[in-house]
Each structure stands twice: as structure tokens, then as C-alpha cells.
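Missing here: one protein chain of the complex. Every other protein chain is in place.
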Amino acid sequence: MTPELLPDLTLSLLLLIMAWGALYAPQRSDAMTLFIAFGVVVALIWARLDAPDLALAEAAIGAGLTGVLLMHAARALPDELHQDYRTASYWGALGFTVVASLMFLVHLLYDDSLFNAGLLDTESDLTPRLRTLADAAVPESGVEHPVTAVLLNFRAWDTLLELLVLLFALGGLRQLFPSGQSDDSATTASWPESMTLMSAWTRVLAPLLVVTGGYLLWRGSSAPGGAFQAGSLLAAAAVILRLTGLLPPLRWSSLWLRLSVVAGALFFLAVAAATAIWGDGWLTYPGAYSGLLIISIEIFATLSIAITLSLLVIGEQEDLRS
Amino acid sequence: MNFALLSLAIPLFCGLLLLLSGRALRTRTTGFIVIVSTVASLVAAWFALQEAAAAGADIMLNLGGWETGLAIRLRLSSLSALLLVFTALMHLLIGLYAGLSRDGIKRDYWALSCFLHGSLAALWLSADLFNLYITLELLGLTAVAMVALAGPKAYKPAANYLILSLAASLFYLLGVALLYGRYGELDVLLLAPRTQADVITRLALLLMTTGLMLKAALWPLHLWLPPAHASAPTAVSALLSGLVVKGPLFILWVLWSEVAPPTLAQQIGPVLAIAGMIALTAGGLSAMRSPHIKTLVAYSTVAQLGYALMALGLLLTWQLPQMHIALWLFVIAHGLAKASLFLAAGEMQSSLGTKRVDGLRGATQTVPVAMFAFAVAGGSLIGLPPSGGFLAKWVLLEPILSEPGNWPWAMGVLLGTLVSAAYIFRIVAISFDRAQINPLDINPDRVGHWLALLPALMVWGMALSGEWLIRLLAGGPV
Partner (left out) sequence: MNAIELYLTLGIAVFLLSLHGLMTLYDPIRRLIAVNLMGAGTFLVMVSLARRSEVPDPVLHALVVTGLVVAISATAFALRLIIAGSKNDKTDSGGGNRKP
């Protein structure tokens, strides 16, 4: 144990307490609050572990979107019906977890192989081969920031499928609002009117978020940032504007909305097909244009991510079915 | 390879364009477009199958043109090509039913079924552990969205399904992370020669297996399946039981037969085989006791997946690569038969106006075609010759019967056969009870009943192309 480990130990302890509370706090609203706080601690840990891309993403999601989502849930749901929130299989599950943890600890303490022979070893070089190859290929990728190069060039297929994940989740959400059935009792997510201070703040905050989002997108090619971080910030801005009533409802019947929802995936898929038909193969960007292609894919993806995420968080009957 | 990519891209494009079109198209037109695109995808998959069979070896594609190891690779083997054809065929058969039967289906079904088709195609082709994780998530999300199509009653089982499916993906992801940390590779074929039987590898494989078994509803992690599959709309139940649970099974097979070191595979083999045997019996018994028709069919999925799990377990125990023929024949035969069972069950439910098994009294007289479809498909589940189910069971039994010492496994297969015969005959026997006929609620929909029969006829037709299928799966010349 060395003194420089102290902040890490504090963060770890804090994280464990938050996790425990988020699971087992007696009141569900406390559990939700602790879960949001958990997200903030995780963002701190990402920063501590030199992962600025992730810290940015986690902050945008954890502080912005998850908070609104859970608040919405707290308003819409009745209190827990079961005072006793544990299931019948409680002791079995507890036993299982204790045994699993003990086995893990025994491996950790006695076998020692978990760290020394496998994952962590100061003797031999453990740099993953995939990483070495990625580092070497970054100059040819069309962008300078390695994380962006991995996301949009080396593993572009993953990112294309990830945009589809967002889209499918939205497709699922739409099923919860059957068409032709107007739902009067829906609790439209909005802040109480009395919070004028909040709406005044929003007028300042939202443009700031939009500018920051644009900056993150632009910065993504050379430094931490990129489509996802920018998209989630923009989504948070849209959600805040919508909750304070400054943004009119988005309407699914508008072609522009549908176009911006599918734009990211459709454009990406079109690029993939075009490179397969006229180029050197599925998702093989032509060398000279790869930077340009990546930035245009990122712009479309940011738009889609922002709109889709905000619909996922606050979309109601009138947004999704009218 | 281009044909395989075409077969993958057509449904995805089609789904995206349908989402974009909004309400501009009528539901019937939408269905027509989807069926046409499914046919196109089927044709492309067929050419891909020819290509894979002619090549004799796996065809690899490095996406993005990056070198092997850096790029995500797609792999077209004769198995994955066959699964592409199977997926497109199932979507076509079920799409025809959804479009032509009287009950109809909500417009959103069409876009979601396109997405499901695309996700499955991406899964069959992928040879990268992390990419497989994303396809798993895609599959889970579309499946849940399709369960939710059934309306508010299905929301609870859908939510439970989604939560468990997410947890299962995380098990898998943690395993992938550990493997990457240990070996620095994500590509299945590059990882295969490097894995060793050490603690990290064991832990990672154990985590991934737990997640995949939960996703594939393999015993003892199957409890979420019956409520979710039984509460979905009929066409969706058929897709979920016939196709979706096979995706994680495929990854499980890749993981243990290729990535895992043989010593570990031999250790896990008997465990999986025994779990399969228990699944056969326990699932069958639950099906026998179930009061609702659709729940019975859903439990029969749990039971039949036991055969596949047993084939996988024995493949690993004996390191007999040809056992994978039995595994995939089971998957295909079960998919077709189960589609027929669910469609017939749905049709009988709506014609007779009852969800209960005892409401089927006299069904041979009131809804003869649907009942015939149910019995024919059930015959394949039992393994009556010369159905597809028989073919698969024959290939599974051949190595078991060659050694006298293998009698416990043979007993397991026998027991499974008896139990599946019991629950199928339970339905058939009730339907012949003409003393107290349960009258028709509404006029039966003839087209729907005949379309429910179609997959059942195909599974019996599988026997005709049996030799061809076996040679194809064995990787030899066709």
C-alpha cells in the first residue's frame, strides 16, 4: 500500500457504498438517487484511469439522460407494492454469490495466477496484438485520435450495428404507444410550471450544450470526443428544452424527424454498400477520402443519436405516433 | 461473399426504408414489399450457399480491408450459408402467414421482422467475439420489441425478458473482456490456437457460457421463455421459438468447438449433455401439464433445445466434429416444426375462441387443417420417420449406439422421445374427442390454416434432401 493509492481507495469505497445503496436502499427513490450518484463516481474513475472519452460520455449520460429517465419513472410508478423487496430465492442467491466471491478471493490470494499469469504481469509484455496493429494503422485511418479511428474505421461494422441498436430500441418504444389509441392519462414529462428559474436557466444552458456538442463532434477526429459524446450532449439539451416547454413536440408524422432518426444508420449502410459495389470492399474507405467520409458519417450519426436518445427518454404518444 | 452480404443488407435496407416511409404505405403494401425483399434475400443466400459449398473451405472477408487481426472478419462457411438460407426461408414462410391470414398483423411487425432478419444474418456471418456481442444485443432488442407488439398484456413478460437478456449479454461481455485481456485478440480464428486451459480462460468461458445459456433458454436458465414466447403475437412466437434462441446457441457452439482448448471442452461436454437430457425431460413434463396451448408449445421449445444441447455436449465430450451435423439438423428441423406448431396453435385459438388445451375437443372436426398441421409438425418433434426430426435423431444416435458403454445417453434420447410423444398425443387425443365438441367461435380462416401447414410439410420434405444436407454440413463436395 502506498500513499498515492489513497484517492483510488477512497473512490473504490465510495463506489461500493453507492452500489450497495442503489440496490438495497429501503426507499426506491433513494435507490434511484444513489444510482445517479454512482454514475458521477464512475465518471471520476474514468478520468482517473485516463479515459477522457468515457468520462465525457458517462457524464453526459449519467448526469443528464439517466437522471431524467429515473425522474420520469419515479413520477409514473406507484410506490413499491411489496414492502419486502426480496424474492423467495433470497438465501439461495445469497449463498451462490458468497460462494462465487469466496472462490474468486481464494484464486486471488492463493493461486495468484489471476493477476500474474494472465491479466497483469510486470515481467512480460502484455500489450494486446490488436492494440499494436491499431496503433500502427492510425496514420492510414484518416483521423488522428485512435479511439475515433477504431470506432469509425477499423471496427466501423460494430459502430454501424450500434446505431441500429439505438434504432431498434426506438422501434420497441413505439410499440408501447399503439396507434389510434389516445392515452389521456399519460403523465407527460414536464417540470412544474412554478420552476421559472429552471426555464430561465435553460435558455442559457441549452445553447451552451449545443455549442459544446458541436465542439465535441468537431474535436473527435483529433482528440477525445466524437459522435456519441456529442450526440448524447445534444440529446440532453433537447430533453431539457422539451421539459421546460421551450421545444415543441417532435412529431413522428414529420418526414424530417423520421429522416433524422434513420439518417445515421442509412448513410452508414449506404457507404458500406457503395464501397462494396464501386470500391475495394464492404466498408473499405478509399484512402484519400477516408477522413471526409468519417466526418460525414459522424455528422449524420450525431444527428441520429441525439434525436433517437431524446425520443427514448421523453418520447410520448404525440411524438411517436401522431 | 458478396451474395452473403447482399442477403444481410437487403432486409436491413428494407427495414430502414419502411421506418422512413412512416404511414405513407398501406399495411398490405408494406407486407408485400417485405415478402419480396425476403425472397430476394433468400435467393442471395442460396447463391451464397452454392459459393460456400463450391469453395470447400471457409471464405473470409476482412471488413474495411485492414489486415487480419485488426479488422472484424466475416466468415462464410457452408454452415453459416445454410443458416442464412434457413433464416430467410423461415421469414418468408412466417411473413406469408402474417400477410395473408385473416387476423393480419400490425404494420410495425414488418419493419421489426426485417430488422430481426438482418440481425440474425449478421450473427451467422460474424467471426469476432465483440461483434457477436452487438449482434446478440440487436437480436434481444428486436425480439423484445416484437413481443411488445402483442399489446399491454405482454409488457410485463417483455420487460422481464429484456432485463434478463441484458444481464446475459453482460456476462458474455465480461468474458470477452477477460479473453481480450488475456490473449489480446477478438477474432475467433486467431484466438483458437492460442487459448490455454488456465484460470482466466476458464473464468471467461464460464461467464460466456452462463450468459449464452440464459439467452438461448437452455435448462436450467429457461424460466423466462414460456411467458415471453406465449404472450407474443402468433407470427412472432413462431419467429422467436424457431429462430431467435438459435442465435446464442450458434455462439455457444463456436465458443466451445473452436475457441476453447480441447481439454476444457472435454470437461464441460458431459455437463452440457446432462443439462440437455434434463431439459428434455423437465421441459417435456412441464409441457404435458400446461393448461394453455401456447404455453405447451413454448415448453416444448425448452425440451427440444435439450436435444441440441445434448448434441453439443457429446460433440465436446467425444471431440467428434461430425456431431455438429446432428446439432444443426436439430436446429433446422425444430425451427420449421415449431413455426408450424405455433401458427397452428394460434389459428386454433382464434377459431375456437379458447386458449386452453381442453378447448380443443373435437378439433379434428372443427379445424381439421390446423389440427393436421399440429400433428404433422408434432410428428417431427417426436422424431417419426421420415421427418426432419427423425433425420437429426438418427445422426445423433449413430455414434451413441456404436458403443455399448453409451447406453445412458441412449436412454436419455429415448426418454425425451417418450415425453415429447406424450405431450403431442395429449393434444391429438383431446382433438379426437368428438363426444363433447367445442364449437367454432368464428368461421375458420382457410388460408391461415393451410399456411400453418406449409412449414410442417417442409420439415417432412427435409428427409428427401437429407443426404445432401448431411454432406453439406460435413463440408464435403455437394
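Order as written gives the chain letters A and B; numbering starts at 1 within each chain.
Following the convention adopted for this analysis, a contact is a pair of C-beta atoms (placed from the backbone, for glycine too) under 8 Å apart; a residue touches a chain by one contact, two chains touch by 3 or more.
Values in this document were obtained by computation on a predicted structure and should not be read as measured data.
Checked against the hidden chain, the listed residues A:T159, A:T202, A:S221 or A:T302 yield one contact partner: A:T159. When the missing chain is restored to the complex, the residue among B:M60, B:L174, B:I430 or B:A474 that touches it is B:L174. Although one chain is not shown, part of subunit A still touches it, namely residues 1, 5, 8-9, 12, 15-16, 19-20, 22-24, 28, 31-32, 35, 38, 42, 45-46, 48-51, 53-54, 57-58, 61, 65-66, 69-70, 72-73, 76-82, 84-87, 89-90, 93-94, 96-97, 100-101, 104, 108, 115, 119-120, 126-128, 130-131, 134-135, 146-147, 149-151, 155, 158-159, 162, 165-166, 169-170, 172-173, 176, 185, 226, 228, 232, 305, 308-309, 312-313. By the touch criterion stated above, the residues of subunit B touching the omitted chain are 130, 134, 137, 140-141, 144-145, 148, 152-153, 155-156, 158-160, 162-163, 166-167, 169-170, 173-174, 177-178, 180-181.
Following the convention adopted for this analysis, only the chains that are shown with their structure count from here on.
Once the centre of each chain is set as its mean CA position, subunit A and subunit B turn out to be 31 Å apart.
Put simply, subunit B touches subunit A in their complex at residues 2, 5, 9, 12-13, 16, 19-20, 22-23, 61, 63-67, 69-72, 74, 106, 108, 111-112, 115, 118-119, 122, 130-131, 134-135, 137-138, 141-142, 144-145, 148-149, 151, 155, 178, 180-186, 198-200, 203. Touching subunit B in their complex are the following residues of subunit A: 107, 111, 113-114, 117-119, 126-131, 133-134, 137, 153-158, 161-162, 164-165, 167-169, 171-172, 174-176, 178, 252-253, 255, 258-259, 261-262, 265-266, 269, 272-273, 276, 280-285.
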